[in-house]
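Removed from the display is one protein chain of the complex; every other protein chain stays in position.
As written, the chain order gives the labels A, B, C and D, with residue 1 at the start of each chain.
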Amino acid sequence: MVPITTFHYLVVAAALFVLGVIGVLTRRNVVIMLMSIELILNAVNLNLVAFSRMWGRLEGQVFAIFIVVDAAAEAAVGLGILIAFFRNKETINVDEIDLLKW
Amino acid sequence: MAEDVKAPAPPPPPEGEKKPAAAAPVATATSVGATAKAAAPAKPSGPVPVPWTSALVEKYRSQYGSGLEALTYLGQNYLSVDRSMIPDILRLLRDEEQFDYCVDVTAVHYPKREKQFEVLWILYSFPRNERMRVKTQITDGDSIASCVSIWPTANWLEREVYDMFGIQFDGHPDLKRLLLPDGWKGHPLRKDYGILQQDKEWVQINLGIESGQ
Amino acid sequence: MPNFIMSYLGSTVTPGEAGNQFWALIYVLIIFAAVSLAVVAMNWFERKALAHFQIRLGPMRVGPHGLLQPIADALKLALKEDIIPAEADQFVFWIAPVIGLLAAFTVYTVIPFGPSQAVSDMNIGVLFMLGVSSLGVLGIVVAGWASNSHYPLIGALRSSAQMVSYEVAMGLAVVSAVLMTSMKTGTGTLSMIGIVESQQQQGIWFIFKFFPLGLIAFVNFVIAMIAETNRAPFDMAEAESELTAGYHTEYSGLRWSLFMLAEYAAMIAVSSIAVTLWLGGWLRPFPNLLNAPAWDFIFSLFPGLTFGALAAVAVIGVMRMPVHPYFRVQRIGLAVFAALLGFIALFLLVIALAGRSSDATVAARFRDGIDYVYWFVLKVALFMYLFIWCRATWPRYRFDQLMRVGWKVLLPITLVVLILTAIVGVIVS
Amino acid sequence: MNPSLNMALISAFTTTTDPGMAPVATPFFFYLLSGLAVAGGFLVITRRNPVHCALALIVTLIAMAHLYLMLYAPFVAAVQIIVYAGGIMVLFLFVIMLVSIERASKDRRFNRIWPVGLAAACALMALFVSAFVKGRALFPDRMIAIPEGSNTQQVASMLYGEAGRMGQYTFAFEIASLLLLVAILGAVIMTKKKI
Partner (left out) sequence: MSAAAKDGTKENVNDVSGHALPHAIPSHLHLETPEKPYLDSNELIINMGPQHPATHGVLRVILKLDGEKVLGTECVIGYLHRGVEKIAENRTYAMFNPYVDRMDYVAAVSNGLGYCEAVEKLLNVEAPPRADYIRVILTELNRMASHQLWLGTHALDIGAMTPLFYTFRDREEILKIFEKYCGARLTTHAFRIGGCQYETYAGFEKDVKNFLTFVAPKIDEYEELLTTNRIWLERTKNVGVISGEDCVALGVTGPVLRASGVEWDLRKAQPYSAYSKFDFDIPTGENGDTYDRYLVRMEEMRQSLRIVEQAVNSIPEGPIMAKVPKVIKPPVGEIYHSIEAPKGELGYFIVSDGSTQPYRLRVRPPSLVNLQALDVMVRGLLVADVIAVIGTIDIVLGEVDR
């Protein structure tokens, strides 16, 4: 078998990134859009960790940890907005979220 | 059960108002207790209701006049009042006479009478430690004022009376059947309620078989 | 091949560390079987102990003193009709118990039954354990959702909220134990084996370290772990009298038994963690005070003696059974059981004696291994008893009270303990 | 048996020769895990039911945690499982159960402008592909071994510093904690019915 190199990891990360972008751009349900954003963040994480391995330095891992923290904050706030929104509009579809003010 | 099939023949009801009880005719007694010594149950006439005199009764009598009768039977007092006076008198009893506890609301069916139903309120006063009953007669189809606003406890009790006798209570917040299912036909504690007929019908509809009763 | 086995039995490192996949696999299988067996035994023990708390006898019919009752139960559950509600989400309904079970069993890969008696010695062992055990909540949430019914849904929401909240207190309590590992060497460790070894080096179980800080952290951890495993008095999720059975209301048969298996496996897992972190893991009592070889020998007799005592109890049971044809099969069964226990006792004693004759031999290593596992299992068993004891004694918390206890009582206490531990540690070193 | 056979057995299961806790059967597990991750990601964006999406995302996250392990980043892997799979995804499931999903699952899956989005994503993919094809040489085929045993300590010393000195990222770490605090407050305030 071909030995696994950084390149392999980058390909996987790119695939996940693109999948995440597709999800964000095409899905209708906001919850799933948020999940797709998590997917994108994870793809970036994978890149960072793979580069950290490539260069033998830990900065990549540290940044990955920061991104995880960021993702947690993003999920909490995003879902909070979502719930507040659902309360008022009873919908979580992006198609119906198209006004600046109700 | 079997002898009740043809007609829901009720026992001979006491005729009219509470008259001295010559009501239990000797004939019935002997026919039922044929094997027993006829002499033993020779107590055809029990105690007689005597007029109940008290300040309360006097007050109401002067206030309402003839539509009110106060009697005592076996030491238990009751007021027999006209249907129209019911809401007023119940409210007065609670507010002025401290009958703060409505023990029970119930009814009795006398199919042979002109006013078929007798509706009763059993009241109790905590401060006075005294019980009394208020009763009124109504005809079938008459409604009567609900006393839920006087005693909240009457809520389910009136629903039960409605359930069992079909008596309507005006002003009841949610008058519907209490114990029987909502789709039930008839009111079981009426004397003319056909138990077997109901049973047969129910079994046939719901189980698709003949009732074995 | 026996030589191969013996060579491994004498090994001083875990299979994971040795890079020996074969033995790692064997270990995984052994642990899987042993945990399943432990769950079965726990099931029997819980029913019996609970029954005796409640002045009843508990199972008595299937096997002598109901010893075969768990097997009968398992058979019944396996053969029961497996009902999936029509409105349920089939796939998720099917996968939910598996998630719980996997999470519960995966934790065991890092649990050290001895210095070399573990599948692997991960250097992030504690984190791994916390993370994997937190995955169990997914199974519960998803099960409640997939059942498509109100009671399971409420049960699932309750238990997810509960587990997430208590995880915080649990994690902080764990961190204070991890802090203690850095006392002598300067660098702490997250490895489970490393934690026990540092207790050995410091010569103190962490429960007594910086008294009473270690004790408080330990008690907090125990409370959090009872809540984390959804056991009484924190069994909100499956509060029988409120939510019928919580998240597994709609489950039946094998799938239900998987949930039970996961629950008990998780109980044993968290107890093992508590033992590892605070009660010195595989260390025998007083390894520093009573460290003469004679003491080693005396303590190495304990496993054999324990099994001997169990055998004696079984023999007494045989003798106390009424002499009646009705009890014949039961008498024979119990006698066989007693004989089995006796043989195990004998075997262990022989090992202990053989290990004495010469140190650093395979027999000695083997004896040590048995000692380690014995002390570890004994401590875990005490926790199991604690679980049952709590269940028999306490009423159930209400949900808001439970959350209040988690956030307003446990969390501040563990935080303060953590900070104090750090301060004391800095001062001491 | 002798140690040599023992070693032979070991080497039968490992492809690397370095001792210790090196990943075993790397290509096999890499393809398995990355396949799982990509499949999970695909399911996330295609499944109709949000709970299924969440489960698929959990599969992706766990697979990626294992990929991190293979990249000698055990601490990141543990954080990934604890924070993502155990925390964030539970939060997601919680929210999915709170908001109506039955109606959502009956509706269309994709939004009105999905062709545009798909086209944009495809363009991005094309960019990636061209970058990888052109820049293949930029990524050297090397893997520098990071000492895994002390990974956590090293990450910690970068974050917190050691021996009284501030670490390289201590300030960033504090900022991140502040960010989390703000996020918690924001989420609580937004979801509270009456403040």
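By our rule, a residue touches a chain if its C-beta (ideal position, glycine included) is under 8 Å from a C-beta of that chain, and two chains touch if they have at least 3 such contacts.
All figures in this text were calculated on a predicted structure; none of them were measured in a lab.
Of the candidate positions B:I122, B:I144 or B:I167, contact with the unshown chain belongs to B:I122. Taking the complete complex into account, D:M97 is the one of D:M97, D:A121, D:V155 or D:A176 that touches the chain left out. Residue C:P233 is the one among C:G194, C:P233, C:G355 or C:G369 that touches the chain missing from this view. The missing chain lies against chain B, touching residues 1, 4, 10-14, 18, 21, 23-25, 28-29, 32-33, 36-37, 40-41, 43-47, 49, 73-74, 76, 100-104, 106, 108-109, 120, 122, 126, 129, 131, 133, 151-153, 155-157, 160, 164, 173-174, 176-182, 188-189, 193, 195. As for the chain not pictured, it touches chain C at residues 50, 53-56, 87, 145, 148-151, 153-154, 232-233, 235, 239-244, 391-401.
We take it that only the chains that are shown with their structure count from here on.
Distance from the centre of chain A peaks at B, each centre being the average of the chain's Cα atoms. By number of C-beta pairs in contact, A-D leads over the other of A-D and C-D.
Chain A and chain C, compared by their mean Cα positions, are separated by 37 Å. Within chain A, contacts with two or more other chains are made by no residue at all.
With chains as nodes and touching pairs as edges, the resulting graph is of another kind, matching none of line, ring, star or complete.
By the document's touch criterion, interfaces exist between A-D, C-D. Per the touch definition, chain D reaches chain A in the complex via residues 26-28, 30, 34, 37-38, 41-42, 44-45, 50, 53-54, 57, 60-61, 64, 67-68, 70-73, 75-76, 79-80, 83-84, 87-88, 91-92, 95-96, 98-100, 104, 107-114, 116-118, 120-121, 124-125, 128, 132, 136, 139-146, 151, 154-155, 158-159, 168-169, 172-173, 176, 179-180, 182-184, 186-191.
In the complex of the two chains, the chain A residues touching chain D come out as 1-12, 14-29, 31-32, 34-36, 38-39, 42, 45-46, 49-50, 52-56, 58-59, 61-62, 64-66, 68-77, 79-84, 86, 90, 92-95. Against chain C, the residues of chain D that register as touching in their complex are 1-3, 5-6, 9-10, 13-14, 19-22, 24, 49, 51-52, 55, 58, 74-75, 77-79, 81-82, 85-87, 89-90, 93-94, 96-97, 148-153.
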